[in-house]
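Chains shown are a subset, placed as in the full complex.
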Amino acid sequence: MNLINENSPKRSLNSVLIGENVIINDFVNAYKCSIDDGSKVGAFVEIQKNASIGKNCKISSHTFICEVVKIEDCVFVGHNVSFINDTFPRATNDDGSIQTDADWQVMETIVCEGCSIGAGSTILGGIKIGKNAIIGAGSVVTKDVSPDTIVVGNPAKVLRKIK
Amino acid sequence: MNLINENSPKRSLNSVLIGENVIINDFVNAYKCSIDDGSKVGAFVEIQKNASIGKNCKISSHTFICEVVKIEDCVFVGHNVSFINDTFPRATNDDGSIQTDADWQVMETIVCEGCSIGAGSTILGGIKIGKNAIIGAGSVVTKDVSPDTIVVGNPAKVLRKIK
C-alpha cells in the first residue's frame, strides 16, 4: 500500500495508506487510516485514524468510520452508517476542560469478512459483527452479532440465520 | 431542462438535467439524474443516476437519493434521509470479485406528489409512498405507505390518516 496525502478542493486525505485499485469519491475526509486493494469509498465519508478497511469493500456515501474500527475484506457498509467508539461520550471533563484523546478509552469494533451493514444503521462501540452477517437498514446494533445472522431494529434483534 | 456539468470545488454535477429556478447548495454530488423546476437541493446531498426529482421539491441536507428513486412534484425530503434500492446488498460476488451494476437488480421507489419524509428516515427499496403521505422523523419504512397517511417508527407503522 502507498501512503497518500491529498489536500485538494474535493478531498482531505492525510497519511492514508491506500492499496491497488482503490476508488475514493469526491468530498472525503480521511486521516491516518488504511484502505486495502479494490475498495471503494463514497462521497461525504469520514474515516478516522487507526481505522482499517480490508480488500474489496464498499463504503457508501455519508458514512462515518471512527477510530479503531476494523473492517475486514468484502464488507458492504451502506449509506449513512455511523460507528461509535465511546459508550458515554462527553464534551468536557469534570473540571470543564475540553476532552482530548487522553480522556477516553476507545472501544474496538470489528466487522468480519463478508458482512453487509444496511443504510442508516448505528453500530455501538466494542461490537463484533460475525462473518457474513447482515445488519438490516436503520438498525441500532448494541451487542455482538453472530456469523451468518440477520439482525434488524432498534435495538437490533435476530431476525433469522442465513442458510 | 438543461444538461449541466459542473466540476467546481463545491459541486460535482455530471450530466444533471436541471429545470428553471433550481437551487443547488454547496457540497453536492449528483450524476445522470434530473431535478425539475423550482426544486432546492441542500448541502451534502448525493443523487445517483436515473433518479428524478419533480418540481418544487425540497431535498434537505445530508440526504442520499439512490438510483431509480422517483420523487414526484412538491415533495419534502428532510435532512439525512437514506433511500435504498437493494434488499440484500453485498460488496462482492461468491467468487470474491467486487459487485458491479451488472450484479444486482435495482428496486424502484416512488415518492408521490405532495409527500413529506421526516429527517433521519430510511426508505427501503421497491417502496411506493402514496400522495400526500407523511413519514415521521427517524422512521424506517419497510413497506408501501397509503396516500394521506402518517407513518412513524422502526419499522414504520400507521399513526393515523390525514384529514
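Chains: A and B, in written order; residue numbering restarts at 1 for each.
As a convention for this text, a contact is a pair of C-beta atoms (placed from the backbone, for glycine too) under 8 Å apart; a residue touches a chain by one contact, two chains touch by 3 or more.
The structure displayed is predicted, hence computed values, not measured ones.
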If you could, jot down how many copies the complete complex is built from here, 2 of which are displayed. 3
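As a working rule, only the chains that are shown with their structure count from here on.
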Centre-to-centre distance between subunit B and subunit A (centres being mean Cα positions), rounded to whole Å: 23
Touch list for subunit A against partner subunit B, complex: 9-10, 25-27, 38, 40, 42-44, 56-58, 60-62, 74-76, 78-80, 114, 116, 118-120, 134, 137-138, 153-154
Contacts from subunit B onto subunit A in the complex sit at residues 9-10, 12, 27, 29, 44, 46, 62, 64, 66, 80, 82-84, 88-92, 96-99, 120-122, 124, 140, 154-155
